[in-house]
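Heads up, the thing below is written out as structure tokens.
A protein chain is absent from this complex, but the other protein chains hold their places.
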């Protein structure tokens, strides 16, 4: 009996695990292998090449125009910028998302449902369309720029095609990822703890800082991960709102698999992106387990 | 109740069967062209006359087209590669022999396009459109209204133009322009040359508003930038909306591109492809394209060209400028590698 139940479970799981392993696991493994190969003469992948770390070394060193091997800061800068841009976005999402989640949790049941729907809807609409909407709003000949130029006395402002525009677009794209995990923490929150804190003479501000925030930590960590990781690989937002002046990791990967046609190098960049992601997740998990109440 | 999953399952199997291999007798043509580089109304006319239905997909650069070809995803019947990528495509065995001079409408092809260097004897390609990459500027936003016919105005702009200039976000175009301005051969393999190009582009970067090859017509027409490193046809279309726009054919050399129809070896309907290519060499059809998207064609069809374009210098190039035209070359791997490094450093 036990045997057959286990077999049945396995059979039911097989399609799902099969699809995920074959169409996500195997491709990622293949990419790891390709990242060690070289591109063939006519671009594409030279499958016969002996594997080596050349593509990874290229990320850091290069032959200078005068023939010496020098440290190449280009990709390091792109990595750093991507991480920084993702971190800024995560922080913005936290600052905006925490009050919303906290406020939502204090509403009536109907109010909570309505807010939940309102917060979720933008997330499900097309990423491209959402960024396109910002393109329209921030354009030079748009009314936003016109209004700001009236109010801002120090010369004309430019809203589009810079890192700030990318940060706005990314925040807009991923804000729901921060609000939802935070809300799920506050929804189960034991509000009597606040009462206790207030009874003991704490101000609301202090109660917020000393009671609410520490207990919201799991939600903050989960939300930050959910925002940070997709930001790292963002392609559409920097492409549309960044004006092509500054590249992020996602754009480098797209360029290598598209116009530059160096797939093995693109694979190496992708693997490094996955490694950064894994490192951040591990760091978060370790930090959490250390902070967790014993 | 149980019938619903069944319906779903059969629906699933049905749709999975959809991308079945196409049959030769099918009246279908898969056309892969640059986005916004063909008037869709003309496709309807082609379908009316030949009964062949055209399915159009778009790409944004020669490099994207090459990437799709190499990915093996290019079961397209007609593609539109530019001059400089054609030799490589032929060498890699991507193109099918179509013997364009054997097609009945080839007699209408202008002399200059009948036997080009990149495809001697037109064995693999037939001409589509041609154009130039120069500089568009809005004379209403320029002090003195008129600018010098030189790349200098773009690479070393007057102070009041700073922050109002857009460059094409295409490495080959921008590096070629810089090479022409500096008098460096376009497929240079010299590190010193590369260094000079990078220095010029890095100095220019701080004066640019953005790099972009998207929405160029709109950007010029709306006045979002005052100067744009741009193709002549896009300039003409912007001029139709804002009549103060001017086009510069730089004296140091104005890159010229010649785009072509070609048939990939993997094309499922090569016969339909030849019918289409032949149909496109008929003067009235070639002119319909030029009238709609403002690029000159390679067919003797000038009498069909609309007056709107005929009066514009951007489209109707004065003969005196023909000495400035420079054909884009197919650079070797070493030169391309160098260009890739310049580009990555510039953008990093």
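Observations
All chains are identified by letter, namely A and B, in their written order; residue positions are counted from 1 within each chain.
The working rule: a contact is a pair of C-beta atoms (placed from the backbone, for glycine too) under 8 Å apart; a residue touches a chain by one contact, two chains touch by 3 or more.
Please note the rule applied: contacts and distances are computed from a predicted model.
For the omitted chain of this complex, the UniProt record lists the protein as "Spermidine/putrescine transport system permease protein PotC", which is one of "CidA/LrgA family protein", "Succinate dehydrogenase/fumarate reductase iron-sulfur subunit", "Spermidine/putrescine transport system permease protein PotC" or "FeoB-associated Cys-rich membrane protein". Put simply, the hidden chain is in touch with A, B once you look at the whole complex. When you scan A:69, A:121 or A:285 for touch with the missing chain, the hit is A:121.
Touch with the hidden chain on the side of subunit B covers residues 1-2, 5, 8-9, 11-12, 15-16, 18-19, 30, 32, 35-36, 40, 43-44, 55-60, 68, 71-77, 213-218, 221-222, 241, 268. Annotation for subunit A: contacts to the undisplayed chain at residues 6, 8-10, 12-13, 15-17, 19-21, 23-28, 30-31, 34, 44-45, 47, 96-97, 99-100, 102-106, 113, 116-122, 124-130, 132-137, 139, 141-142, 172, 175, 191-192, 194-195, 198, 204-205, 208, 229-230, 232-233, 235-236, 240, 250, 253-254, 257, 263, 266-267, 270, 273-274, 277.
Please note the rule applied: only the chains that are shown with their structure count from here on.
Each chain gets one centre point, the mean of its Cα atoms, and the points for subunit A and subunit B are 35 Å apart. If you check the complex, the residues on subunit B that touch subunit A are 61, 63-64, 66-67, 70, 88, 92, 163, 169, 171, 191-192, 194-195, 198, 205, 208-212, 222-224, 333, 340-341, 344-345, 347-348.
Within the complex formed with subunit B, the subunit A residues making contact are 41-44, 62, 64-67, 73-75, 77-78, 139-141, 158, 161, 243-247, 257-262.
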